[in-house]
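Other chains of the complex are left out, but the ones given are in their true place.
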Amino acid sequence: MSKKFDFIAIGRAAIDLNAVEYNRPMEETHTFSKYVGGSPANIAIGAAKLGMKVGFIGKLSEDQHGHYIKSYLEDSNVDTGGVVFDKDGHKSGLAFTEIRSPEECSILMYRDEVADLFLTPEEVSEEYLKNTEALVVSGTALAQSPSREAILKAVALAKDNDIKIIFELDYRPYTWKNPEEVAVYYSLVARESSVVIGTRDEFDMMENLKDGNDHASADYLFNYEPELVIIKHGVKGSYAFEKNGKTHRGYAYKSDVLKTFGAGDSYAAAFITALSHGKPVDEALKYGSASAAIVVSKHSSSDAMPNLEEIEALIEKQSESYGK
Amino acid sequence: MSKKFDFIAIGRAAIDLNAVEYNRPMEETHTFSKYVGGSPANIAIGAAKLGMKVGFIGKLSEDQHGHYIKSYLEDSNVDTGGVVFDKDGHKSGLAFTEIRSPEECSILMYRDEVADLFLTPEEVSEEYLKNTEALVVSGTALAQSPSREAILKAVALAKDNDIKIIFELDYRPYTWKNPEEVAVYYSLVARESSVVIGTRDEFDMMENLKDGNDHASADYLFNYEPELVIIKHGVKGSYAFEKNGKTHRGYAYKSDVLKTFGAGDSYAAAFITALSHGKPVDEALKYGSASAAIVVSKHSSSDAMPNLEEIEALIEKQSESYGK
């Protein structure tokens, strides 16, 4: 009998404030639209839109922004049974975006003392986790205590209960104290995960080196738990390494790009969904790329998540040009 | 020969994000408009609009928000010779407002580790201060180090150079560690000031008691430097105490209220301007009240600051009903 959730995502849910006026610097932007943001929240919302049964563990600000996030998750069919509110006045993280041009999108982050980083180990419930096949961990949640320990506890509980761990590296430099800490905690969780997904830069942070080698990265992890390692190289596409030795390359689909943010989260949502539906790895890579191509052409990250039909239509439409 | 500035304001300049949609909770507000905010910035902008020669000392975030604030101050004829940018990544303070109804306006503040509180003593220049007749100190800037020490240094330099100090208590509970600190630093600066302006609640914070007595508050301060003490009682109006024993009462003007925030800053801007123009205290109280009545009927705090003609027109128009 299958479990209640295909996966539970753990980590931050935050607020995006996207420039309403395009093609100008933020100094000249006077109006901002509010959306839910944050990598694991976006992945959860995106996968729910694709029909997955998804739960969420995270801490929200006890204020108007936090209440909005919770409502939005629920309206998106993401179960909020693992969501708690911060009682100490910590605020939701914010991301102000400016959209100067498709190539130039800068983000102004408010991440000091944000509520999501105050999730405590005791707020991670083994009962809730027992309902899931997989746990999607976002690396940013490892950046500070007590969220760091909450994640480590969730990982330990996942091991104790034979729950598969999917680790999205999701490295953001702010909030981390130094690169050594990144390397220690990223490699600790990666060694315990079944699937590890990240950009080449993120793998370099995990290995505390520059210009690392994809094969070496995957081979190191295959000494431990991982069975599937995805390393992304932006517009050049991505590589998937399987423990059995198989390697796959994924390519980017063409898109009418409005802005670049949101691409990684939509990629992860669709890739994980396709894998969960039993698609082979090379097919799942297409789902990830197609989903990313759709989101970068739209204004938000969460609201813009495509449904299965849109993704499959894009894959079908660009089947001839894919990889060329 | 008169000095370059009528006054220099010192303290925070921040960002207000005001709900574009009215009469609803913030959870249901999807768009926000950006303005400059922060009490001493508002006072400086308001007074400049009334024709005063005004300078500003403060620290801004080195990002899109900080650059916007600096431009706005300059466009408002506030001299930014005392403005510095934060080199350590601290952000601008934010205030999200919701406007449920004229009586219900809540504000969601982002004030953790904000740039304005990182102004250092060495960033306060004696040369710049020597250009001014008066220094307007905002109490919030005393809440944390190093801004606290920057203010104490500015106060000491003002004493050394016979510059009159006007102290706007401007108490905001967030950012202060405990009431004892408020009392220590507020009374320290108040004892050195010529003019002290605040609400009854703010005087109570300064005196670390409840339900204090206006006369006792003024008499205590008259043992030290203060010559004029203004204690505000909201819609009931305000009282002005002079060291020579005279007492004046000010009344509120009628207004078509949209929201209540911004009232105190516009009051201070107009009151200080009137005093500086040589108006008697009871007349200056009218300018303060009229300015406040205008700002509460409009959408922002800074942009909505009235000019002299508007204030004087209101005083003229409501001259019969004033105080009744």
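A and B are the chain letters, set down in written order, and residue numbers restart from 1 in every chain.
In this text, contacts are C-beta pairs under 8 Å (C-beta built on N, C-alpha and C of every residue); 3 or more make two chains touch, one makes a residue touch a chain.
From a predicted model like this one, the values you see are computed outputs, not experimental measurements.
Colleague: For this file, in which 2 copies are placed, how many copies does the full complex count?
Modeller: 4
Just so we're on the same page, only the chains that are shown with their structure count from here on.
Colleague: Compute the rotation angle for the C-alpha superposition of subunit A onto subunit B, expressed as a multiple of 5 degrees.
Modeller: 180
Colleague: If you average the CA atoms of subunit A and of subunit B, how far apart do the two points sit, in angstrom?
Modeller: 43
Colleague: Once bound in the complex, which stretches of subunit B touch subunit A?
Modeller: Interface residues on subunit B, with respect to subunit A: 17, 20, 25-27, 29-34, 63-65, 67-68, 71, 89, 91, 94, 96, 98, 106, 108, 110, 112-113, 174.
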